[in-house]
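Handing you this structure, nothing more for now.
For this view, one protein chain was removed and the others were kept in their places.
In order of appearance the chains are A and B, and numbering begins at 1 in each one.
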Amino acid sequence: MKRLFIAVASVLWCLGCFSSGVAQAAEKYPLKPIVFIVSTEAGGDGDILVRSLMERVSKTLGQPIAIVNKPGAGSSIGSRELHAAKPDGYTLGWGSAPLITAKLQGISPLDHHDFTHLGGYATFFYIVISSTKSKVQFNTIQEVIAYAKANPGKLNMATAGVGQGWWLAAMSFLGGTGINVNTIPQPGTAAMVVTQVAGGHAELGVLGLASAKGMIDSGQVKFLATGGEGRVAAPYDKIPTVKELGYDASFESINIVMGPPKLPQEIVTILANAIEKAAREPEFIKFVSERNARWAYIPPAQVVPVLDKSRNTLREIMGKAGILKEAK
Amino acid sequence: MEGLGLLYNGFVNSFTLVNLVACFAGALIGTIVGVLPGLGPTATMALMLPFTLKFGATTGLIMMTGVWYGAMYGGSTTSILVNIPGEAASVVTCLDGYQMCKKGRAGAALALVATGSFVAGTIGILGLQFFAPVLGNAALSFGPPEFLCFMIFAFVLLSNLSAEAPLKGALMIAFGLFLSTIGINPMDSYPRFTFGSEKLMLGIDFLPIAMGLFGIAEILSIALEKYVKPQINKIRFRDLYPSREEVRRSVYPTLRGSILGFFVGLLPGPCTVISTFVSYSLEKRLSKNPEEFGHGAVEGVVGPESANNSAVMGSMVPLLTLGIPFAAPSAIMLAGLRMHNVEPGPMLFTTHPDVFWTFIAAMYLGNIMLLVLNLPLVGAFAKIAVIRPQILMPIISLICLVGVYSVRNSIFDVWVMIVAGVVGLFLRKWKFPIAPFIIGVVLGPTTENSLRQTLMMFKGDVSLVGDRPVSLTLLALAAAFLAFKFAAPLFGKKFPLKIEEDSKL
Partner (left out) sequence: MGKAAIFRLATCFDFLMLVLGIVIAVIALGYGFGSFGRPGPGLYPFFLGVAIAVFALFILISELRSDNHKPILETEGAITLILMAATFALWIVAMPLLGYVIVTLLAAFAFCKIMLLEGWWKPLAVSGGTALFIYLLFDYWLYIDLPRGILG
């Protein structure tokens, strides 16, 4: 009898400690370092921006945020891992356009509806560059389109890996201008694309401005057009947008922070506030424009509607490019 | 020369306490990480990135390169002592380094590797300093066809690693190449051979395979042998340091390895690993006693280890002059630099020349620091080799298990290592050479990507390769090697026809 009593008492006592521990944990979140999964390569455009953002967030939260890069398969490897993580607030992740399209392409069964959203902070747009070393060279984007229409399938265009953000951008460009080129997907995102174009192995390339900046400034590649809603700031303000030239080929990738599904509300609030505070810091805003992206804070509640709108555009683009395959 | 003036400035800058401490800390951490099986330089650098952000761009760069560099120094330690590659670029060192250890020459091997790494590092830094811009542009001209031809050339060159059993070696390469295709293809995001398993979709990591095939297989092999108490119980001072003969034999391989490694470092992908294989293969071809390779040939130890140190420097060339990260650690450094708004690339010399020169100066200092750090430790490490296997092997086994798990927090990786270990044991017994298998796994992704991209570029018309001088040169070199190999017997050169009983290849 005495033993039974002791057993029950100790179980109850443990439960008490446990539950008070849980309550404590929720109050004082975060208690330990947070892992942040970035589903693109280190050093890439999206990666740099989110590192800067998370550095500020970690100052607010008082805990280090360890950034882990898990690129691959159009960001779906990283997204899958984030989705499977425990919703305790200690694993968070990054998202961008490929998050929406991975499902449309049949690469992943997940899309932006399957995660808890913590806010969006910037938008990336693409640019088109051309080589100064290839056999055929171009000075303006109109020349490119004219040549491509006259010689379908002849030009080589280096793009990011299939399913990646810049690959989607390339598809938008091709679909919107209606030209037919030989696309050569590169492993990874932007680094290899600019290498191929700078080396003359491909006549054209589609990627983000940040990765190509060094090559453009030194004259190794030519900056022909931008695929954003508006022109880029000086010194590139002379470069036209594909939109103003009459092509429905704009593509923008919204970068967001997200967490596994069913993240508790208290944690979401703490994180969303920290992220908003970090995103609105003037230094961060300056950093975003220095990295050639457009600052745009989106509160968590609006992330899904904004991405849904984006998805409709992307669905059209992909349909035209013939790669629309709803996931199983 | 303007360069020297800038270099002097660089030295002045690097002598700040912050930079010196960063360099030393990086090198120390890197060495430890290199010694530990499992944890590699890339993961460590990624973890350190937030810390380095508090300091300037240059300090961060110095610290992280120190880590990478130190890992190349440290990785060879466990390779030599217990046949376990501390990280991927130390796999080749296992082949002859461990054999030297079994002969009681562990200290000599460690000392020669430390000095060789120092020399290689210095040559690498010199190369970076003087030739960076030129090489940067040269690296750009390497497109998919050039890489494909380089792969072909590499395979021909490396075929001598299985000269004793060419068919078995070929099977091993093919199988290794196949294993590297498992997972999601980076070019078209298409899952292959994954059978729906989430684990397989991530692909089979190279390090667990290497640790299994070399380390675990060796542990199992030792467990099966009957333990004989060695004659030498005490380490004599003579055993700690290399003999005159060994030093003499190391001079040229070190120099060759340094220069070769630097150039291989310019290539994308796992350049440090590739450099070790190429160097080993080259040394074996040039040696007057190729049979000795696999049994403790000192050239086969210092050549590759020098190569991987200078490959780190070679890898910095595309990063700093083009802003293009060709290897995973370079990508981390790129992230670090960009966070400080320093854009590496052709504009680096105009916008932030001090970054480059301070970095170079710090690397010279770091190199010296590592030598000073590692040489005295040689004695301590060599004593580990004498510990009885009954005690040493269990400790090593557990460290491997935990180490491999810690890389990706993946139980699957540990299973891969164990399976590779058992398979590796049998492969050895059946006289299948293991080095070609590793080569296949390492070179697989680059080979396939280059092949597909080349085919896409040429739209199937392979004759277009005639337009590309670099590709043609590489193909010609490959053909020359092949011709030499088949023609040599006609000129009376002997080739070993039978496999040695206990060849470790």
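Rule of thumb we're sticking to: a contact is a pair of C-beta atoms (placed from the backbone, for glycine too) under 8 Å apart; a residue touches a chain by one contact, two chains touch by 3 or more.
This is a predicted model, so every value here is computed, not measured.
One chain is not displayed; in the complete assembly it touches the shown chains B. Per the touch definition above, the residue from B:188, B:292 or B:354 contacting the chain not shown is B:188.
Residue-wise, the contact with the chain that is not shown comes from B:401, picked out of B:255, B:347 or B:401. Among B:28, B:393 or B:465, only B:393 touches the chain left out of the display. What chain B contributes to its contact with the hidden chain is residues 36, 39, 167-168, 170-171, 174-175, 177-178, 181, 185, 188, 190, 192-193, 216, 219-220, 222-224, 227, 389-391, 393-395, 397-399, 401-403, 405-406, 409, 411, 414-415, 418, 421-422, 425-426, 429-430, 448, 451-452, 455-456, 458-461.
What we mean here is this: only the chains that are shown with their structure count from here on.
Centroid to centroid, with C-alpha atoms defining each point, chain A and chain B lie 32 Å apart. The touching residues of chain A, counted against chain B in their complex, run 41-43, 47-48, 51-52, 55, 58, 64-69, 72-74, 76-77, 80, 105, 107, 153, 156, 161-164, 182, 184-188, 191-192, 194-196, 198-202, 210-211, 213-215, 217-218, 220, 287, 290-291.
Residues of chain B touching chain A in their complex: 46-47, 49-50, 53, 140-144, 184, 186-191, 198, 201-202, 268, 322-325, 328, 330-335, 338-339, 341, 343-348, 445, 449, 453, 456-457, 459.
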